[in-house]
Structure formats: C-alpha cells, structure tokens
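Reading through the structure tokens given below for one structure.
Complex shown without one protein chain; remaining protein chains in place.
Let's look at subunit A:
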Amino acid sequence: MNLNASTNSVEALVAKIQGLSGGTARDLAHLHSLLKESEDLLVSSDSTRPSPASFLSELDPSKHSLGYLYFLEASTSRPISKEGSGEVALSITRFIDACKADQIRLAPDKFISVCRRFKDQVLLAEAPIRGVAPMLIAVRKLQISSEQLTPLHPDFLLLCLLAKCYKTGLSVLEDYIYEVDQPRDFFLYCYYGGMICIGQKQFRKASELLHNVVTAPMSTINAIAVEAYKKYILVSLIYAGQFSTSFPKYTSSVAQRNLKNFSQPYLDLAISYSTGKISELESCVQMHKEKFEADNNLGVVKQVVSSMYKRNIQRLTQTYLTLSLEDIANSVQLKSSKEAEMHVLQMIQDGEIYATINQKDGMVRFLEDPEQYKTCQMIEHIDSSIQRIMALSKKLSAMDEHISCDALYLAKVGRERHRFDFEDFDSVPQKLNM
C-alpha cells in the first residue's frame, strides 16, 4: 500500500487532492476516505508543522472543494485570535461562495461545523448581517432537496433575526419542509421561523410554525416548546382573535401536561381577550407586564391589544350598515372619534374591512366584501390550490406506502399483531366451550 505511505505528509495529501478532485464519483469517494484517514494529521497541534491554513492557497475552493473543506475545518478548529477573526470569516465566505455542492455533501458534518464557526465569528464581530447571504448559500448548497431541513436552517434563521433581515428569512420559510433529521433543528427552525413571520406580520404562517413546535412529538418538555407556546398564544389572539386552551389530540402528553403551567400570564391574557373589553385586557397586560418584558414578548403583547380594537371594529361591520365615528369610538372604547377614524382608515387600507368614511357627517358606511368569486384570478387561485392539494395528497399516500414498507415499522407492528393473534387464538376455544 504505497498510497498510505505517501499520504503521511500533508504535501502529498495536497497533491492527491489536486489529482483526484476533478475525477469521477469513484475518485471522489476514494479521496474522501483518504481525507478521513489523514484527519489526525491535519488537526495535530504540533506547532513545528506548518498550519493547514498555509496549504489553502494551493487549493482551489471551486475545484478541490472537498479537500479545501477538510483543510479549512482543520485550520479553523484552532483557537482564533481576535485579529484573525475577520480573515477567517472572509475565507469561509469565499469558500461557501465557490465550493461545489456535490463535493461538500460528501462531508456534511465538516461543512456544518465550518459554517457554525463562521456564524460564531460573525456574531463575535457583532455583524450578523454579514453572515446572512453566505449562510443562505450554504443552506442551499447543503440541501439535497428543498424539502429537507438541514442543521444550518436554524443558524441561518437566527442570523436573519439578529440582522433583522426578515425578508431573506422568509424566502427559506416559503419552502415546505418534510424531512427532518434532528428534532432540535426542527424545533429551532420553527421557533425562529415563527419569530421572523411575526416580524413580517405574517401571523397565519407564524401560528402554523409555532403550532408545529407545540404539537411536535416530544418525550420531555423543552424550553423551545415552552417559549413557542407563549408566542403561539399571542399569535393566535392576533390572527384568530381567540385561543383554545385545549390541545389537539395528537399533541404529546408531556406538552399537554406541562405547557400550561409555564405560561399562566399568557393564558390569563387569552381569557381577558375573550371578554372583548379593552379595559380588562389592558389591566391584564399591566398586571403581567414584567413577565412579558422578561420573556421579550411585550411588543407582541402590544400588538395583541391593538388587534382587539380591530376585531371590535370588524364585529361592528357585521352588525351595522352605517355608524357614526363617535359611536364607533364609544363601542370599541377609543378616546376620540378622530382616533376611531384613523383606525377605520388604516383597516380599509389593509383590506381588513370594506367601508367608506363620510367626513361631512362623521359617518362610516360599511360595505359587503366586494369579492364575487367571478374573476379569472380567483379561478386561477382556486385551480392552483386544487393542484397543490392534489400534490399534497399524492405525497401523503406515497408516505403511507413508504411507511407500510418500512422494516422498523413492520417489525414493531408485527410484534404487536403477533400478540393480538395469540389472544384471538386463545379466545376461540373459550367461545366454543360456551
């Protein structure tokens, strides 16, 4: 095995990388095993040897991505000085930009650890915005399909949150995720995603994501689920105007038992919201203000309060054809008719109600929803919904088929079936005896 002997030196390894990187899949696989074997060589803290970083210049990240990745990982695993931090971040950014997706997917662990280090560096430099774009590329390159959740998803969303780049975050959230490797990644992904959606006022999506966290199967209660439940209560109030304290039956029993104990102030808020009275809601907010503030939820709580005004005005549209601004102000407990006018105006602008304001008489005329479901756009919208749902149900049946062929599942079910059969078998003679 003269190959093994020759890889003893880093230089030889570099040469191998240069030689094999451009080749076929088999060459790459061979290279990968070589790199794995020589990992000790790269990370050895022997200061007499030249650091792996010094070899990076000999490699081309776009051609020798796999080798470059190993060297980069090894070089960044050493403690990084403050001055070198920017340098490191820059080199990783370049690598992420240039690397070949099929090569790095051979060593996802290495890639993830490099990216995480990159995230740490960016956060250390207090410039999360610098990490957003590279991380997005990293996520995309690591993903085999857009349905897969990578461990980099939560890191990316965290950077988006810290950099307040909510729109960029949403672009990832728009993909539907179906494949999850690590529950923890999934919890964080949904939690951060929910926060981004709240930031973008996409409360429907936010409640969906947070709902996923709350109802996810879990064997022990975790902090992510608790915080998500708190936010889920608030988002439900904003989005649906109500919150049902009962969990869906597929929620894990741990969550059903424990979540409520951790979020009493939020449940109180939901109860006071259901009374429909602003004054009660506000006194409840005042009472728990410190708690909300400590949870960093005060801003969302304030949005809950203002959503109550909207909801009350919306309710009036169900009841009245015309109503004076003054009456609106009275019935939704706003201070002046001026304020009521602003609210109504804002809601008309947002398309939340259909109405016209007659400023001369101070009257508001509520109209019916003008949507007649006759336009081409509507037909197209309905058609696309149908297509989407058909695709979804196809996916569902495929999943069903897949699971019914799954060896683990069959083994488990088979064991149980066996037991049942046994009992069935037992009961037959008894029946005959009778």
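Going forward, contacts are C-beta pairs under 8 Å (C-beta built on N, C-alpha and C of every residue); 3 or more make two chains touch, one makes a residue touch a chain; residues count from 1.
By our rule, contacts and distances are computed from a predicted model.
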item	value
Listed names "Protein transport protein Sec24A", "PCI domain-containing protein", "RBR-type E3 ubiquitin transferase" or "Exoribonuclease phosphorolytic domain-containing protein", matching UniProt entry of the absent chain	"PCI domain-containing protein"
Candidate in contact with the missing chain, chosen from A:90, A:396 or A:410	A:396
Sole contact to the chain not displayed, among A:100, A:130, A:153 or A:211	A:211
Contacting the left-out chain in the complete assembly, out of A:115, A:177 or A:238	A:177
Touching residues on subunit A - with respect to the absent chain	176-183, 186, 208, 211-212, 215-217, 219, 250, 315, 318-324, 327, 361, 363, 365-366, 369, 371-373, 378, 382, 385-386, 388-389, 392-393, 395-396, 399, 403, 406, 408-409, 412
